[in-house]
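The complex appears here without one of its protein chains, the remainder shown in place.
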Amino acid sequence: MLSRYTPPEFATLWSSTTRYTTWLAVELAACEAMEEADLVPGGTASAIRAQQLTLQPVRIEEIEKTVKHDVIAFLTHVEELAGPQARWLHRGMTSSDVLDTSLAVLLVEASRLLEVRLEALCQALSRRADEHRHTPMLGRSHGIAAEPLTFGIVLAGHLAEMRRCLARLRAARDEIAVGKIAGAVGTYAHLDPSIEERALAALGLRPETVSTQVVARDRHAAFFSTLAIVAAGVERFATNVRHWQRSEVGEAEERFTVGQKGSSAMPHKRNPILSENLCGLSRLVRAAVVPALEDVALWHERDISHSSVERAIAPDATSLLGFMLERATSIVEGLVVYPEAMQRNLDRVGELFFSEAVMLALVSTGLPRQSAYELVQRSAMRAIHGEGRFRDLLGADPDVSRRLSSDALGRCFDLAHALAHADAIIDRALKT
Amino acid sequence: MLSRYTPPEFATLWSSTTRYTTWLAVELAACEAMEEADLVPGGTASAIRAQQLTLQPVRIEEIEKTVKHDVIAFLTHVEELAGPQARWLHRGMTSSDVLDTSLAVLLVEASRLLEVRLEALCQALSRRADEHRHTPMLGRSHGIAAEPLTFGIVLAGHLAEMRRCLARLRAARDEIAVGKIAGAVGTYAHLDPSIEERALAALGLRPETVSTQVVARDRHAAFFSTLAIVAAGVERFATNVRHWQRSEVGEAEERFTVGQKGSSAMPHKRNPILSENLCGLSRLVRAAVVPALEDVALWHERDISHSSVERAIAPDATSLLGFMLERATSIVEGLVVYPEAMQRNLDRVGELFFSEAVMLALVSTGLPRQSAYELVQRSAMRAIHGEGRFRDLLGADPDVSRRLSSDALGRCFDLAHALAHADAIIDRALKT
Amino acid sequence: MLSRYTPPEFATLWSSTTRYTTWLAVELAACEAMEEADLVPGGTASAIRAQQLTLQPVRIEEIEKTVKHDVIAFLTHVEELAGPQARWLHRGMTSSDVLDTSLAVLLVEASRLLEVRLEALCQALSRRADEHRHTPMLGRSHGIAAEPLTFGIVLAGHLAEMRRCLARLRAARDEIAVGKIAGAVGTYAHLDPSIEERALAALGLRPETVSTQVVARDRHAAFFSTLAIVAAGVERFATNVRHWQRSEVGEAEERFTVGQKGSSAMPHKRNPILSENLCGLSRLVRAAVVPALEDVALWHERDISHSSVERAIAPDATSLLGFMLERATSIVEGLVVYPEAMQRNLDRVGELFFSEAVMLALVSTGLPRQSAYELVQRSAMRAIHGEGRFRDLLGADPDVSRRLSSDALGRCFDLAHALAHADAIIDRALKT
Partner (left out) sequence: MLSRYTPPEFATLWSSTTRYTTWLAVELAACEAMEEADLVPGGTASAIRAQQLTLQPVRIEEIEKTVKHDVIAFLTHVEELAGPQARWLHRGMTSSDVLDTSLAVLLVEASRLLEVRLEALCQALSRRADEHRHTPMLGRSHGIAAEPLTFGIVLAGHLAEMRRCLARLRAARDEIAVGKIAGAVGTYAHLDPSIEERALAALGLRPETVSTQVVARDRHAAFFSTLAIVAAGVERFATNVRHWQRSEVGEAEERFTVGQKGSSAMPHKRNPILSENLCGLSRLVRAAVVPALEDVALWHERDISHSSVERAIAPDATSLLGFMLERATSIVEGLVVYPEAMQRNLDRVGELFFSEAVMLALVSTGLPRQSAYELVQRSAMRAIHGEGRFRDLLGADPDVSRRLSSDALGRCFDLAHALAHADAIIDRALKT
């Protein structure tokens, strides 16, 4: 976790204090369930709870250096603090019962933190899409001028993508909200499935259908894949900001704060560094997917190769994505939009984007499609080479004028017609 | 697509003939919708349909060499075959309207082919899990003998994972069942949203909420991620088969067919090559995920960088996974299981796996957990070093016998008790 | 292998005919070495060679269906064709002796085919870099106007990168030029190391230092990593072409051939589709790296999980890269450069890129660096906001004019000075 890219809530969530506190919460939930099943003396958990133990991560890690086992070190420390009654904790359980159930609690919480941020991003995109419903802009495919659209449509596209991501993230959270308290190889040899069910419910989780020693790792692979898809969506937005802010395009730019310096060498520069940063961060979130997939095929009832991977990617990928979503929201909110530049870039195309309307009008007159295409391309190419205005060149082409009156040709050059469905499109994204 | 790893249905699905036939189906569906909207003369589509055109991929590719544009080449060829009425096709559409809608049709069909195979795998796993409900087996964590379970539980774990995969695949299919007929930059400049809706419905698809020139690629990224998760689940099963078939384990093995040869040098060998192959193939399916994620951030309203990626990964990843599922099903069905070897391996552990039961019994007598752990470990280590039977060493340890009577100790060594919940676990997987 | 992206030489190289021919070449080289060691009757190999066998891949695959072992199927077929003397082939060898040695022969040849293409790309870059040594161009960082350079410098940067790639590819070829004829587990149980050495030398290979049943897969991982680095270099060039060709930049573009059509909807478009395609293909080549790395950790003396991976990535990654290099060379050679557009874009920046020269001049007068920075930024921001020419605004700022005379200020605005080292830089790339 790079502190630079870690929002405070994520730093707290993934701290060793939260980790051990969560372990204790799992042990106590299991203990209470065992009390109800008369496996453990009643009142044990509440007595330990009443002690309000202050777990000391440093001490746990010290013990771990000897026993080389993190959960045993933790239990030893709890016994140091809570006295003999702590021996009832962890009864019939295996380390993974604690670890995997805790990981589920933490990932569910991480997902919630991400969902809040993703909702905020959606709201920001909604506001700006609504604001720019009718701001004409040049649509570009291949980086080349294509046909007009509105900036609102573009933002609505990002909004629709982010809403899909929100649905995916919620589904991934549901998949990961699964723990296990089923003993060494998942057979409930020293427990009973009802204990697991009760304990997990208290923690907001469901039992794994069939666990091995661990919760199945396909759930985690699905979770991390989802994070990467969200990150890719943010990357798409960030890539577009970078394009809009290019010197030659200049249609929108990141808010430049007072005191900010663009370059140590060139005082005049205002660079889209936040968006570039988001592109880099998305590579990091994406890099968690393959290791998570490689973690699935554990040997027999489990090996521990997934553990180091998850120690890294669980905090890193969730925190980075949390940071990305915050930064993306702030870029959306602060984005300085230049409608006049958008108009200027539209104008510069010399109405070439009406070529399709002309072609369709020609086809309507009975001309085969390919002939119409070639007829329009002829004038377009001349316009591109500076031989005149596209509209005029078409009008002067006898093969065109023979088919289309001056009026009919003029009707092909209508921006309002081209953007007639903007509201309908944007509303589809805003309202779903 | 390696023919070796491509089931026939997938070879057909991804043939150029199917591709162009699907393009035509999309054009005709769009044409019919335009007829209803009076944009195109009524009866055009049905007249072309009636011609039962035989598209010639070779001819289309020949034209493409000149025009360097696949859809234009296709349309030119259709016009060659169907005559002037074909000029009404593709009206107001852009290439991606055809390409992306067709890709959705093909991916939906690919998903269906995969789901059928995944269901077959689930059925095979169900049968074998049911068959081996009560076949005792050594559970292993870290490759080391742990506690007993049944082979049915192990298979039920794979079954539960595959059922989750099936649900994911259906969700991914739903996400990808989206087309677009919205024109050059998704603005319906020369069409109307109602035409898109009608045409797509005829193809079993929904419209993209907000399209650019293309359908958004986060959908495809989610689809390919899902394939990789399924493949990882198959890899987990295959890895376990490889372990079971190890010479020293010998608990189960792939069916060896008559005439098969294990090694060109060593006539005695029977190798789990099908399962090893599945492990390799899962790497290939997994390798499609990152490119699919990299495809998301297209520039502005689209660039075409995703196209070559999809030309490769769409046929490859779906076919490979189809092959994997067929092969996995056949391995499950043919798996030769050796219950007596499972029992022998269980026996060889010398009942060490009852150590936890003994430890819990000691804790019940009031001994702190860590002391109980160390007490049991003492005898276990001696047993491992060949100093006697674990059960006897414990009985002879005064620190144990002081707390547990011979009878009480004996009750800790009970396989039936350890496997008491096997049916309940297996039924959870079978019944969901 | 997508035929669309496979140059003919690679199609031949990876055909089943070439594969089996190479296997036979390996068997015969080994046979000859065994003849010299008197393990096999002298003249066997030359007699078989003299038969000029026409291997039939279809027949081999038919046999494989029964024996489920490719090399045994191959040997059976050779025996069918060459008669009883063929039984001397493969003596004391294991399948991998043939397969891995053949793979080395094929990868070495693939590398040679790639090197030829990479050299051609370097030559094309050299020519164009030399041609545009003194063509001024706007340097851009973050997509924002920075300082001037020349187009030749930019191309020289790509050239230098490609030359590094060529050196890496040669090193990777050397690493992969390793075979093994060491028997089942690499112990030469039925052979002698001298036989391996002689046979491999005849094939242009060296023996693996210590083989298991196979040649170690770190060599292949290094090879495929190298391909991905080359592909990334091509992607960098292609990305730049896409930027240069953007409508708003227009500094260079891919050659547009006669008859080519840019868009099915928009006749006026000329899209950088070749370069976009290269960006997509680089994702595919990159996707081979992780599977190749995952192939390294084979179990014990080998498992066969790497085999299916290599069946896919060896032909795919080498062919795709071969295609990429050809296409990149053709883009470089045909690139239509617009020096006047480059000059226009430079002019549009309004000399802001001389800001650093002004700042350094101010520092030379004794002003602290940060004060100088802020002083220059003040005028730059005003110029950006359209309040005047940068040069004039600076001259009119008393804090500047107090320190720099009008002449001194003028000397800061000198393009020739900014580009003084262009030749030196370009020559470093051309001459190494």
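Read from first to last, the chains carry the letters A, B and C; within each, the first residue is number 1.
Methods note: a residue touches a chain if its C-beta (ideal position, glycine included) is under 8 Å from a C-beta of that chain, and two chains touch if they have at least 3 such contacts.
These numbers were taken from a predicted model, which means no experiment stands behind them.
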Among shown chains, those touching the left-out chain: A, B, C
From C:Met1, C:Ala45 or C:Val185, residue that would touch the chain that is not displayed: C:Val185
Residue among B:Val116, B:Met381 or B:Ala396 that touches the chain left out of view: B:Met381
Hidden-chain contact residue, picked from the options B:His77, B:Arg217 or B:His243: B:His243
Selected residue (touches chain absent from view) among C:Val116, C:Ala171 or C:Ala396: C:Ala171
Residue among A:Leu166, A:Ala202 or A:Ala287 that touches the chain left out of view: A:Ala287
Hidden partner chain, residues of chain C it touches: 72, 75-76, 79, 84, 86-92, 139-143, 146-149, 153-154, 156-157, 159-161, 163-165, 168, 171, 175, 183-190, 192-193, 209-213, 216, 218-219, 221-222, 225-226, 228-229, 232-233, 235-236, 238-240, 243, 279, 282, 286, 289-290, 293-294, 296-304, 353, 356-357, 360, 363, 367-370, 417-422, 424-426, 428-429, 432
Missing-partner contacts on chain B, residue numbers: 138, 140-147, 242-243, 245-249, 261-263, 265-273, 276, 290, 294, 345, 348-349, 352-353, 355-356, 359, 373-374, 376-377, 380-381, 383-384, 390
Residue numbers in chain A that touch the chain omitted from display: 2, 4-5, 66-69, 71-72, 75, 90, 92-95, 183-184, 242, 257, 259-266, 271, 273, 276-277, 279-281, 283-284, 286-288, 290-291, 294-295, 299, 303-309, 311-313, 316
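Here is the rule we use: only the chains that are shown with their structure count from here on.
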Same vs different contact residues, chain A with chain C, by half of numbers used: same
Where chain A and chain B are represented by their mean Cα positions, the distance between them in whole Å: 24
Contacts with 2+ other chains: residues of chain B: 72, 75, 90, 92, 183-184, 279, 286, 290, 294, 299, 303-304
